[in-house]
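Right, subunit A next:
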Amino acid sequence: MIEIRNLHKHFGDLHVLKGIDLEVKKGEVLSVIGSSGSGKSTLLYCINSLEKIQQGTVKIDGIDVHAKSTDVNKLRQKLGMVFQQWNSFPHLTAMENVALAPRIVKGKSKAEALHIAETQLKHVGLGDKLKSYPSALSGGQQQRLAIARALAMEPEYMLFDEATSALDPEKVGEVLDTMRLLAEEGMTMICVTHEMGFARDVSDRVAYFHHGVMEEIGPPEQIFDNPVSAHTQKFLANVR
Partner candidate 1 sequence: MFEYNFHWRPVLKSLPDLLQAGLLTLEVAVISMLIGITIGLCLALMRMKLNGPLKWFAVSWIEVARNTPVLFQLFFFGFGLGAAGINLPPYVIIVTGLSFNCAGYLAENFRGGFQAVPDTQMNAARCLGMNGWQTYTRIIIPQVFRIVYHPITNQMVWAVLMSSLGMMIGFRELSGETQFFASRTFRIFEYFAVTAVIYYVIVKLILGLSRLLSARLFRY
Partner candidate 2 sequence: DTLDNVVDRGELRCGVVLDFPPIGYRDASNNPAGFDVDYCKDLAKALEVEAKIIPVTWSERLPIIATGRADVVFGATSDSLARARTVGFSIPYAIYFAQGVVNTDVEINSFEDMRGKRVAAALGTVPEQEWLKIAKEWGEEDLYQSYQSENEVFLAVSQGKADIGITTNTAVKPITGQFKTLKEGPRMPWTADYTSIVGKRMDVTWLNYLNLFVTHQVRSGRYDELWGKYVGDNVPELRIPGVMY
């Protein structure tokens, strides 16, 4: 379970997250929507400790992420993350991309790591690209590679930060399908997304962020069909 209590984050003078309270249960899929700059990415970065926080707590399965005593490298293995920018490692083949972390972080043998890599790449539909370098993959394939890479660490949670927004329209579908597959398999997920269709179909709950505040959260039907906040209404009117 991910528990966030009264989370505040500042970048210098900029108050980016203004007291977020949020719980994500095992198996739940949460979509986070909101306009640009509202703090959605920052929320994810605070969850896996890529950014320090100024106030509040973030707990993963009861462990305080930002406590000094916590081994973040260990904790991050529980949390897979996929970014907007495709950031596969360009100097490694698809298989090596996926196998690297299991080998050096989890200490698996080379053969075992490669086996995991192959399984995961097939899982996301890249079974025929095992030996390809990222430069030979399309944007959509690179994002699926990134998903496979995260899955290879056997995470319990997956964080997606607009995983499809840098893709050509025709590639968006293949990545969303992979994410949908994961959700069906019961993965706990937080998806920052601009794809309203995906948010409505796949998520258990949808959260709307506005200027660092979580203005509204609830089942997709409620958020999309009967939004309470005026900001949410305006935002949804614009994206449609």
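Regarding candidate selection, all candidates are chains of the complex that A comes from, given by their letters.
We take it that a contact is a pair of C-beta atoms (placed from the backbone, for glycine too) under 8 Å apart; a residue touches a chain by one contact, two chains touch by 3 or more; residues count from 1.
Everything quoted here is computed from the prediction, not taken from an experiment.
Chemist: Going by the contact definition at the top, pick out the neighbour of subunit A in this complex from 1 or 2.
Modeler: It is candidate 1 that touches subunit A.
Chemist: Taking the touch rule as given, give the residues of subunit A at its contact with candidate 1 in the complex, in rising order.
Modeler: 48, 50, 73-74, 76-77, 79-81, 83, 85, 87, 89-91, 93, 100-101, 104-106, 133-135, 146, 149-150, 153
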